[in-house]
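Every protein chain except one is present and positioned as in the full complex.
Chains: A and B, in written order; residue numbering restarts at 1 for each.
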Amino acid sequence: MSGEAGRAILIEGIEKAFGKTRILKGVCLNLREGEFLSLVGPSGCGKTTLLRIIAGLESADAGSVRIGGKDVTRLRAADRDIAMVFQNYALYPHLSVAQNLAVPLVMRRLSSLERVPLLRHLVPGHAQRRSAINAQVQQAAEMLRLGHLLHRRPAELSGGQRQRVALGRALVRQPSAFLMDEPLSNLDAELRAGTRREIVELHRRAGVTTIYVTHDQVEAMTMSDRVAVMMEGELLQLGTPREVYENPADLRVAGFLGSPRINTLPVCSAPDGIRLGALHLPLQAEVAPGAELTLGLRPEALHLAAEGLAVQIEHLEFLGAEVLLHARLAAPDARLTARLPIAVAAQLQRGDAVHLRADWSAALLFGADGARIASSASELCLNA
Amino acid sequence: MRDTAALAGPAPATRASRAIGEAAAAWVLCAPAGLALFALLLCPTAALLVLSFSDWELGAPELAWIGLGNYVELTTDPVFRIALRNTLIYVGVVMPASIGLGLGVALLVEGGSRLRATFRAIYFLPVVSLLVAMATAWQYLLHPTIGPVNRVLALLGISPINWLGSSDWVMVSLCMIGVWENLGFVVVLFMAGLTAIPRELYAAAELDGARSAMDRFRLVTWPLLGPTTLFVVTITAIRCLRVFDTVQALTRGGPNNASQVLLYAMYQEGFSYFRIGYSAAITVVFLAIVLLLMLVQTRILDRRVHYS
Partner (left out) sequence: MRPGEERSLLHDLPRLALLGLGACFILLPYVWMFAASLKPGSEIFRDSLTLWPERFYAIENYGKALSEVPMLRFLFNGALVCALILVFQMLFAVPAAYALAKLRWRGREFLFGLIMLGLLIPYHVPALPLYVVFARAGLLDSFAALVLPFTISVFGIFLFRQAFKSLPDELIHAARMDGMSELSIVWRVIMPNAWPAATAFATFSIVAHWNDLFWPLIVVQSHAMATPALGVLFFRAEEAGNDVGALMAAAVMVTAPMIILFLLAQRRFIQGIATAGLKG
């Protein structure tokens, strides 16, 4: 499916409410041509609604959708030149794989008279159009390794095969954009990893602009050029996977991405710097003294050391190459999780008192409203 | 026994006695239903088959086996032939009409959310109503002189029609009441079938370029309703075959046998004239048609409309 590349998508100020509940609160999003963008967020954040609005299956209360520079806000789904892969595939159960793949072409290229059995032979040029469609179906099927399944019905296929047919139906007519709504959520874990790679590979070959909705951060992080994190109807951050992970703009983004979850500690700013309880932290930030802040530390930013934060081990999780250490900080009372190499953690036991040293250059500071506050690690490493 | 089994684990002896116990319990639990099934359904049906080969009349001192005599008589009996023809006409008219209209109504009801429950309840009303009583109401509505239907026709300048009293109109009237009676049943079954169609298929069809409602109906609704439609066709056909209450209440087969139907002919022969053997033969024909319909459904059509 080379040749025709995807188009840029520009989404501006999308609002949507169901009754009194505001689902989308002015979402703006821009996709470059051929980009793979993941829309990620917890369930109920409005990501699927946004996707359906882009597809034209739902109408927005306000805002606009532009595809390839053309305003499609008022166009219906059939006229937007968009293909979509649905969560449960939405294959036509009464049609064979070949027929399923052909539907988007048949509906677009053949007149309604041509779609009537028997009558179709009366329409001039039908045979040529039909064989062109068959050739394209064949091509898409080969690409997705469905060639040997063309005569089966969806019920006779495995989950992974159905998934590929759904992808094929989207691919076959070379749309200007792909929308995917949690396409992997019905597959088992092993198949999911393989299909992830397959979708990325297809995207690379077809070069079609793709919006991929998922609640699974692993999918979002591993597949996309850029990730858009949505929560409660708002777009919180848009950036490369690395940016949103390492440099989250909001405490909610930091909390959503990363497993195990980021450690958060209540800190406050004092005239001489940032304090965690009585501890003076080697962090500098431009905040008014006395402000209540939240400190975020990724589990991999904590290391076992001779001195630092004094904690007591509550629980150890063995993960093979690594150990997750769950510990309690005495003052202020808080729980911390650290990701440690197995070699370091081999001797540890529940109840042990140990010290954790933080990698302050990776520490994240958030204001009371959750917004990120720029900070830097100071040269001095007092107490920690 | 159960306690020892629990303590000793699945020892072969207890497992065997356990199985015997389960089988014994099953027989005891099934005994009342099984006996009733034989006594009230299977044996009488077998007896009916046997009786259809006899000339027995209730109260007659003896009976003779006449082989296929009753069936031969059926082929020449004008009343039976009218009854069979009328029954097939009734099925042939009421079934397609109820299904066509019922599908339309179901699509319309499901097509929006306004008044959905109200319409569903209204259309379903005849299904729960006492048919004899409603037939009486229809009789009043269709009464040649005082009936509101003819009065409305009179306002339009149409001369009164003897709906139930003329042999030209009586089957038309019965078929109309039949559609009225069966429509709600069909609507409810189709509505259940429609709600079972995944919403996403319509979304997919829309994205695949199915622009018009007709395109979406052809691509999604009609094929996915296939199993429902087949079921509805069979059920409605059998319901129509059993037409009896309206005939008994409104026409008693008349005028001049113009509204004879299978079950009414069977009722008259058996319970008015007490010609048990002959009536049994009519019943066998009725049963054969029912079984034929079921056979067609399960053997031929089922495979075409089920996609799994």
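The rule is simple: a contact is a pair of C-beta atoms (placed from the backbone, for glycine too) under 8 Å apart; a residue touches a chain by one contact, two chains touch by 3 or more.
All values derive from a computational prediction rather than experimental measurement.
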{"item": "Residue among B:Ser173, B:Ser259 or B:Ser279 that touches the chain left out of view", "value": "B:Ser279"}
{"item": "Chain not shown, touching residues in chain B", "value": "2, 6, 19, 22-23, 25-30, 32-34, 36-37, 40-45, 47-48, 51, 58, 101, 105, 107-109, 111-115, 117, 119-134, 136-138, 140-141, 146, 148, 151-152, 155, 180, 183-185, 188-189, 192, 199, 202-203, 206, 213, 216-217, 221, 231, 235, 238-239, 242, 244-245, 248-249, 263, 266-267, 270-271, 276, 279-280, 283, 286-287, 290-291, 294"}
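In the analysis below, only the chains that are shown with their structure count from here on.
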{"item": "Interchain centroid distance [CA atoms averaged], chain A/chain B, Å", "value": "54"}
{"item": "List of chain A residues in touch with chain B within their complex", "value": "52, 55-57, 76-79, 82-84, 86-88, 90-95, 103-104, 107-108, 112, 115, 153-155, 169"}
{"item": "Chain A contact footprint on chain B (complex, rising order)", "value": "198, 200-201, 203-212, 214-215, 218-220, 223-224, 226, 307-308"}
